[in-house]
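A single protein chain has been omitted; all remaining protein chains appear in their positions.
Letters are used for the chains, namely A and B, taken in the order the chains are written, and counting of residues starts over at 1 for each.
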Amino acid sequence: MATEHYSQDSTGKVPLWRQPTFRAIVFQVLLVLCILAFGNFLLSNTLQNMEQRGITTGFGFLDNAAGFGILQSLIPYDETYTYGRTFVVGLLNTLLVAALGIFFATFLGFFIGVARLSHNWLVARLATVYIETFRNIPLLLQIMFWYFAVLRPLPLPRQSLSIGDAVFLNNRGLFVPRPIAEDGFGLVVAALLLAIVGAVVLARWARKRQEASGQQFPTGLSAFALIVGLPLLTYWVSGSPLHWDNPVLGGFNFRGGLEVIPELAALVLALSIYTAAFIAEAVRSGIQSVSHGQTEAAYALGLRPRVTLKLVIIPQAMRVIIPQLTSQYLNLTKNSSLATAIGYPDLVNVFAGTTLNQTGQAVEVIAMTMGVYLLISLVISLFMNWYNKRNQLVER
Amino acid sequence: MQATRYVMGLGAALMLSGAVNAGATLDAVKSKGFVQCGVSTGLPGFSSADDKGRFTGIDVDMCRAVAAAIFGDAEKVKYNPLTAKERFTALQSGEIDMLPRNTTWTYTRDTSLGLNFTGVNYYDGQGFLVTKNLGVKSALEMDGASFCIQAGTTTELNLADYFRSNKMNYTPITFDTSDQTIKAFEAGRCDALTSDQSQLYALRIKLSDPKSAVVLPEVISKEPLGPVVRQGDDEWFNIVKWSLYAMVNAEELGVTSANVDEMKAGSADPNVRRLLGVEGVKGEWMGLPDDWGYNIIKQVGNYGEAFDRNVGAGSALGIARGLNALWSKGGLQYAPPIR
Partner (left out) sequence: MTTHVPHPDLPPPSTSIGAIAWLRANLFSSWLNSLLTLGAAYLLYLTIPPLVQWALIDADWFGDSREACESGGACWVFVGVRMNQFMYGLYPETEYWRINLAAILLVLLMVPLFIKRFPWKRWLVPFVLFGYPVIAFMLFSGGVFGLEYVETSRWGGLTLTLILSSVGMAASLPLGILLALGRRSDMPIVKSVSVVIIEFWRGVPLITVLFMSSVMLPLFLPEGTHFDKLLRAMIGIALFQSAYMAEVVRSGLQAIPKGQYEAAQALGLSYWQSMGLIILPQALKLVIPGIVNTFIALFKDTTLVLIIGLFDMLAMIQAALADPNWLGYAIEGLSFAALVYWVFCFSMSRYSLSLERKLHTGHTR
């Protein structure tokens, strides 16, 4: 018997087309060619179609005056500002919704997730019902529900529901007093920053001491006291350099104060309720992933339940929770684009909506919009990866 | 080296295949067998679908007229309901062949979007709809009010201009569709709804109690609404333009869908005979059969009929002809002669 049986030629080498490396190279070259050809196909078509139809191209439009108003803006804006400004206004509105949504969804989600594992039968069942209800109904439907069904029956401005003479609720939104800083308020801000830095230093010191001596220090409580107490003290000492601008009913609606428009409220409500259901599931799976032996071991070492939770269970559960949490945050941010269904002026509604229509430059506008969302999701996932890496289980 | 040459070759081949000349739209429409028509998502009188999905309205009649001119069959139309925000992109991209969607003719749109307006099928102006119990008699009393608007319209821009020039403040609440604006108005989300006057009447009948709202007397802008086509295809531009003019001319000459057969057979008026393709002019100058005008009038009717049926006295809207009367009757509708 000889080796000739195998498909080798006389030189004893495997033929070129059967070598994995060669095949890999050929395949990849073909792939690159296909992609280039496809890209070129799209690009040339687009350019040619746009040229032939006389569609204006380029980003010059960003410097033109927009000429339309926007319902809500975090930065100064009126119709004399440019299209470029509408982009920023829309982006900030999107970020506002995303930030508020993430904040509320995280709280609610952790609460529901823990409730689901509660030993209390009723509470656990309620949490289960919550999760199974809200994650199985499309978000768009929930947004519409909150907007059209729940917020709409609120009274007209003249019959507003009110708390004192400061907080008003009507179908135009929620109006609360706006804090206005006077001279010297900078001191309070400085005190707050100082307190935060102090808390971080304190936490480091406490950790080091615990690692060295095993003595514990009530870090959380003292940090809280520091962060709340110091600015309050400064505020009081410097003579309350803050006054409140109350909303006042005038003409058609309330003026002054801080206004939360119903579109924002409905969107944040729907986004956080919906996402909280998913976060709750993540939290539950995280906590359940920590084996019961860990708890027993901790108890055997004499740790009390609260300490066990804080030092043993949560750190391990977080490793499972964080990646899922990241993707939920990303989803929430992307889902905030459904704002357009109820007219909240987010990036998609303002920029990829009105600006696109007024300028007619769909390709540029959509490219910018998609680019921004990509960037946001990239930033969130980079941050979460960094966090994940820092807290990863370090194995031997 | 070979690879780049290959890619370049492929690119060149694709370039060639994409090369198009004027007349492409008509050829494409003929080979598809229907006109793809962008209309609004639901505006009674202009374009709205009933619960069977059948579209009617004065804008829809423009589509039907063009289909009648090309195919001799007004039904060969497919409708593409579009929000105001989507409409120009859809037309630019070639998703639709024509856009009669109560669209205002403006300088920017005509020059920078790569579009051409083919004429005016409705002269309009922007107005305000308010509830009676608001007690407002004029728009000038509305400093600080909030307005429901449809996003991506000239309305949005006019409102900003009006309030700026009168040094007043306002809050815009913009929605994608006119349905949403009227629903928001009904629910009291805004103090007033602003839009083209014709639309205000059309939307008012969607209120549960239409009598509770009034249209303010002010008209703050000029809104010439007309069908739009893409730039760069003059033949198609002509077809849409002259389909409208044929309808206006027919009203002026007294040709209606009822008497068109009679007129075709017996009229001695050379204007009528040219309109109906009996003598003088040739449809092939636009790539159409000679009786294109006859088909439009026979199947869709003249401009007056379309107006009455959809928005005028014969409809639920009951809007007077006003500016949209023929030039000879004190209005602005004036069509170049067919000769």
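Criterion: contacts are C-beta pairs under 8 Å (C-beta built on N, C-alpha and C of every residue); 3 or more make two chains touch, one makes a residue touch a chain.
A quick note: this is a predicted structure, and the numbers were derived from the prediction, not measured.
Novice: Going by the stated contact criterion, tell me the shown chains that border the hidden chain.
Specialist: A, B
Novice: Who touches the missing chain here, B:Ser47, B:Thr89, B:Asn158 or B:Thr174?
Specialist: The missing chain is touched by B:Thr89.
Novice: If you put the missing chain back, which residues of subunit B would it touch?
Specialist: Residues of subunit B in touch with the missing chain: 14, 17-18, 20, 24, 27-28, 32, 36, 41-42, 49, 51-53, 78-83, 86, 89-90, 92-95, 176, 179, 182-183, 186, 205-208.
Novice: So that we can see where the missing chain sits, which residues of subunit A does it touch?
Specialist: 24, 27-28, 31-32, 35, 42, 45-46, 49-50, 52, 118-123, 126, 132-133, 135-142, 144-145, 148-149, 152, 330, 334-335, 337-338, 340-341, 348, 352, 362-363, 366, 369-370, 373-374, 377-378
Note that in this section only the chains that are shown with their structure count from here on.
Novice: Take the average of all CA coordinates in subunit A, do the same for subunit B, and state the distance between these two points in whole angstrom.
Specialist: Spacing between the chain centres: roughly 42 Å.
Novice: Please output the residues of subunit B touching subunit A within their complex, sorted ascending.
Specialist: Where subunit B meets subunit A, its residues are 3, 6-7, 10-11, 14-15, 18-20, 84-89, 92-94, 108-109, 112-115, 142-146, 151-152, 156-157, 159-161, 164, 170-176, 180, 183-184, 187-189, 191, 230-232.
Novice: Quick check on the complex: what are the subunit A residues that touch subunit B?
Specialist: 29, 33, 36-37, 40-41, 44-45, 48-50, 52-56, 67-71, 78-80, 148, 152, 156, 171-172, 250-253, 255, 262-263, 340-341, 343, 345, 349, 353-354, 356-360, 362
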